[in-house]
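One chain of protein is taken out of this complex; the other chains stay put.
A and B label the chains in the order they appear, each numbered from 1.
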Amino acid sequence: MSRGFRERVAVSLLGAAIVMGAVLGVMTVRSFTQPAGTVAVQSGDVSGTSANTTGASPAAMPGAPGSGGSSSSGGVSGGKITIGGFFDITGPVDSSVERDTVRAYMQAVNQAGGINGRQVEYVWCDSKYDASSAHACAQYLISQNVLAVVGLTAPLGENNEIQTLTHAGIPVIGGLGTPAEYQDPLAFPTSANFYRYGTALADEARALGVKHPAVVVLGDVPWVHPVEANLLNRLAADGISYTDVEEVSATQASYTATVFNMQHSHHGPSGGGASPGYSCPATDRSCPDYVIAALDPFSYHRLFDAMEAANWYPGVLGAGLDKFNVQKSYDGELRNAHSLVPFLSPYDHQGNTTVRQYLGTVQHFYPGQFQALDIYTQHAWTAAMVFAEAAKKAGSNLSRDSLVQQLDALQGFQTGWSVPLSYGSGPHDPNHCFTYTANSGSGWHTTSGWICS
Amino acid sequence: MTSTSKLMVRVALTLVAFTVLARIPAGFDVGFKFDAALAVIWAFGLLSLVLLTGYVGQISLCQATFAGVGAYGAGMMVSSFHADYLVAVVVGVAAAFALGVVVGLPALRLRGITLAIVTLGIALVFDRYVFQDHAFEWFTGGSGGWRVGEANVFGLRMDSSAHLMAAYVVLLALFCLVALLMVNLHDSGAGRRFRAIRDSELAAATMGVDLTRYKLLAFGLSAAIAGLGGAFYPLVAGSVSPQPFWLFTSLQFAAIAVLMGVRYVPAAALGGVFMAVVPDVLTRFGHGTFLGHQYDISYDWFSIAVGVLLIIQLIVLPDGVWGDIRNRVHHAWAAATAIGTRKVKVA
Partner (left out) sequence: MSALAAYTIIGLSLGGIFSLAALGIVLIYRTTGVLNLAHGAMGMFSTFVAWQVFYGWSHPFWPAWLATAIALLAGLVFAAALGLALEFAVFRNVRTREPVVKAVITIGVLLALQSAASLIWKNNQYHLPIYVVPQTWVWVMPGADVPVGANSILIIAVAVGLAFGLGAFLRYTSFGRAMRAVSDSPTSASLWGVPVSKVSAVSWMLGSLVAALAGILITAQGINFDTTSLTLLIIDALAAALIGGLVSLPLTVLGGFVLGLLETYPTIWIQSIGFPRLVALLVILAVLIVRNPRGFAAVAAK
């Protein structure tokens, strides 16, 4: 089918116009539907460069042509410091709030004059809950010549990419607490190893007098299996016979069958660890007496919904149950819930300086993200604090080497909401401690001091 | 033109294209090199559709699955069996070929919509079950997937960061080779049989074309092509995971192949570039302020554009972007070389 030239041009223009129209239309509608403040970032100029990886294809970000010869040596140039991170944003888990927490911190720092007079720029990348995208993001950060990676949060991909970054000489500060972060001299975690969460959950179960719990864990995140095994072995060692292990996916929508199984069956772990040691009698409605749940914040909601539908209210013991906006939907489902936190809970420490700064800064720069704060944003904020401290100490001679030197030299660093952090040379594991918080329907209260392993 | 001279022209064009394209990413950084390599990998996927849908007329919505099988197969060979990468690629391609033949079996009885439904089902099953379930961990390497460090292919050292360029060049060379073979296939005996099947299966059968053999062959070859691209994915990206090969990639393949022109080989190359490079250029340069609003172009914009463009193109330009360009060039050429000296107005 051949058409006149003019018709062809007309069709192309029509196509372009429609696409532009769709784009503008979507932007307009979006400005009505987004909570205020997520769109514009005025001061501090931190949002600088962003790079979203492509949807289904994890293409990496194209750097500017010829940017190999960057003017800086590792992220510092004249008046600017470049740091970065990658986050699982697209997909079942949304870690954009962790990114914005770090950005808010840096914007506040910039407003106060920067670090030794230098403004901080934060580059970020979306790793889309996918290991290949995480790798592409790591490469992007390397190509952007960042001084350090601060506050990255990518449950699926960050464990693998720690090495990618450190082999390129880039220190990694913060993170979720995946195993690789505790094995590398250039990795500086701020919170407890997830392995320790397993131990702490089991010990807390013993302290609470849990007799026959059921266990539910995320099964599709690669490094969770050793944590799960650790938890189960510790439960066995603590003399607690659990009844069932359910493995779920972060994308699982309905927990009806999972709840039913926890009430009735006898699955063992597929990732290793002690086997279930107890079978609840069919007539005993109070067995299992607790559910030990190691899930992401969004999955807790679905679990609770299914438990409420089944009119089943065992105690719940987990970690990170206190995400504001998801919790709004728990309401009556929290009867006897316990959550492990590695930092002081912001719920009942509103007078704490760090808590006030944290809440206030995020509210100021990213009010739309305020409701999404949780323990993982506390990780990110602490990472930002640690970075800023070490970078300040390095003075005007800031480079990757001097930064690492200062990080290693940090001893007894007071974050204000955790135990003092000390690093030192070699692999780091500065934070072995948790507090326990509980909620019986009227809010979260801290129920212990620092419990360290 | 005689067939030999046609062949020589094609070979020459291919060589020229290869030389030009191979140099382009050299001046850019690793991110862009990755895009380039990915563009070739996706181009393989699109090429597989050119064969299957463009030449043989079989619709398939699971081409990314074949690529994924190639990727996981290669990854498994390297990580579990510590094989040489070339061996791994061969195994990946073979696995993809086998799966293609299996998928071709329902195609013997079904066509059109029903075939699309079946391939859709296969894409979903592989995406959600085979690539993600414990039962297949021996094949997928668990939820973390296989990690591939560096490899030595044809004596060239390549990996996913510092030596990405070598991987790209090898991929491009392979693509040019396969593209050349496909263009020749189009005119060959087998190619005529394929096209006969596309135009009318009934007529083809009455003319003596063995439908079973050729359909299965088509599916197998097509899967192998997609698998060839996929087999290099672990090397280029450093690891394999289900998401690049999920259902929506297969749908994108179908959309972009049709958009560019599913009957033409160069359309596959064009489509690959479109899929891998354009979104990144957009996200890289597409942020700033417009009318007081901060905006950030993300991949979603690109996806909207693909959807809209596909709709427009199907309504207006059934032969695809490349097809249309090609037709115009041919018309112009034919008109210019028309017998006699009259100038013919090109419609």
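The criterion applied here is as follows: a residue touches a chain if its C-beta (ideal position, glycine included) is under 8 Å from a C-beta of that chain, and two chains touch if they have at least 3 such contacts.
Note that the coordinates shown come from a computational prediction; the quantities given were computed from them, not determined experimentally.
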Options A:301, A:338 or A:379, residue touching the unrepresented chain: A:301
Among B:182, B:251 or B:276, the residue in touch with the chain that has been omitted: B:251
Chain not shown: contacting residue from B:7, B:22, B:116 or B:335: B:116
Touch criterion as defined above, residue of A:111, A:249 or A:336 at the omitted chain: A:249
Hidden partner chain, touching residue among A:326, A:341, A:355 or A:438: A:326
Where the missing chain touches chain B, by residue: 59, 106, 109-114, 116-118, 120-122, 124-125, 127-130, 132-135, 247-248, 251-252, 254-255, 258, 298-304, 306-311, 314-315, 318
Chain not shown, touching residues in chain A: 22, 26, 29-30, 33-35, 38, 55, 90, 92, 94, 96-97, 219-220, 246-247, 249, 251-257, 260, 263-265, 267, 270, 282, 298, 301-302, 305-306, 308-311, 325-326, 329, 368-369, 371-372
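Note that only the chains that are shown with their structure count from here on.
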Centroid distance [mean C-alpha coordinates] between chain B and chain A, Å: 36
Chain A partner contacts - residues on chain B that touch it in the complex: 27-32, 34-35, 38, 42, 64, 132, 134, 142-145, 147, 160-161, 233, 237-244, 246, 248-249, 252, 275-277, 279-281, 283-284, 287, 293-296, 298-305, 308-309, 312, 316-319, 324, 327-328, 331, 346-347
Chain A residues touching chain B - in the complex, by the definition given at the top: 1-2, 4, 8, 11, 14-15, 18-19, 22-23, 26-27, 31, 39-41, 47, 49-68, 90, 126, 128-133, 135-136, 139-140, 142-143, 156, 159-160, 164, 219-223, 249, 270
